[in-house]
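Starting off with a structure, shown below.
A single protein chain has been omitted from the complex, and every remaining protein chain is retained in its original position.
Then we have chain A:
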């Protein structure tokens, strides 16, 4: 199970993605508490954690070589599960605080890193020392003195993988700010500001909503970062602030459907994205339980589906295609037939191997490359 396949090799069409496992109930009637809200591999890839809307965390562990059960090698099985959060009630504001797990981040074990970022607040980023639980450092605060002047909120943030003083945060306006904590304690002034000029020809009522960044992820190398907005994935070179170096269209056929997607609230869906171990490919989810992979070197992309129907052991996933207009070919699916209730918001890629975890509502699908 060594990670030979993960280094330097492109993903997407060059690999045969095969079904490996699926976790979760088969019921059509899904309980909201069981909807998966986050998926994360640990640094070695031996542990895989999910969090759900009911506040529960489930940790899967990869099986090692086992002479007694050779077929189970590489399988992820439940290692532990616990109730992480319970619903709380804020009596002062008469608000119920939901217990949904927003994010899971594994601590690196090889060094003595003691810090983590929390960005549950829309307007502030706080830095916590893990041994000091009653207070934190506020490092970014974009709350205006007068809330009438509020124009944007923080949507995602991440530390640089190698430079512990550097972090980025994205905004609802489609901008990314890179901050250096060495330059000042309060990072309200950014070191770098990333924004792509808007295309005036594509302006609509919903331009601001679809430009909002739902996820930001550094590449493993630390040289690039990737952002996800509603219709696309963009790769940015940290040395160039004026525009992304790559833009990958996830589901451009939805651009003409934005009004309908606004009506059914799908336009507010927050998709995540992830890099493969070698940074040669990126992945993100879409609707109809489709997920997309983009090979950065060959510029090829593929659409795959997480479904029970194609969940035979080691069955290869067949690429899917959406027909955006014109005559629909065989095996293509038309835009109007897409199921917008089946959305893949959370995906994770093993840090070394070509193994991916895809959360489809209340099910967790694990796929791996045939070579594995």
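The criterion applied here is as follows: a contact is a pair of C-beta atoms (placed from the backbone, for glycine too) under 8 Å apart; a residue touches a chain by one contact, two chains touch by 3 or more; residues count from 1.
Assume contacts and distances are computed from a predicted model.
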Protein that the absent chain corresponds to, by UniProt name, given "Vacuolar protein sorting-associated protein 29", "Immediate early response gene 2 protein", "Myotubularin-related protein 11" or "NADH-ubiquinone oxidoreductase chain 4L": "Immediate early response gene 2 protein"
Residue touching the undisplayed chain, where the options are A:64, A:221, A:242 or A:264: A:264
Residues of chain A (touch criterion as defined above) contacting the omitted chain: 23-25, 27, 29, 31-34, 36, 50, 52-54, 56, 58, 77-78, 80-83, 86-87, 93-98, 122-123, 147-148, 150-153, 155, 172, 200-201, 203-209, 212, 255-266, 268, 325, 334-341, 362, 364
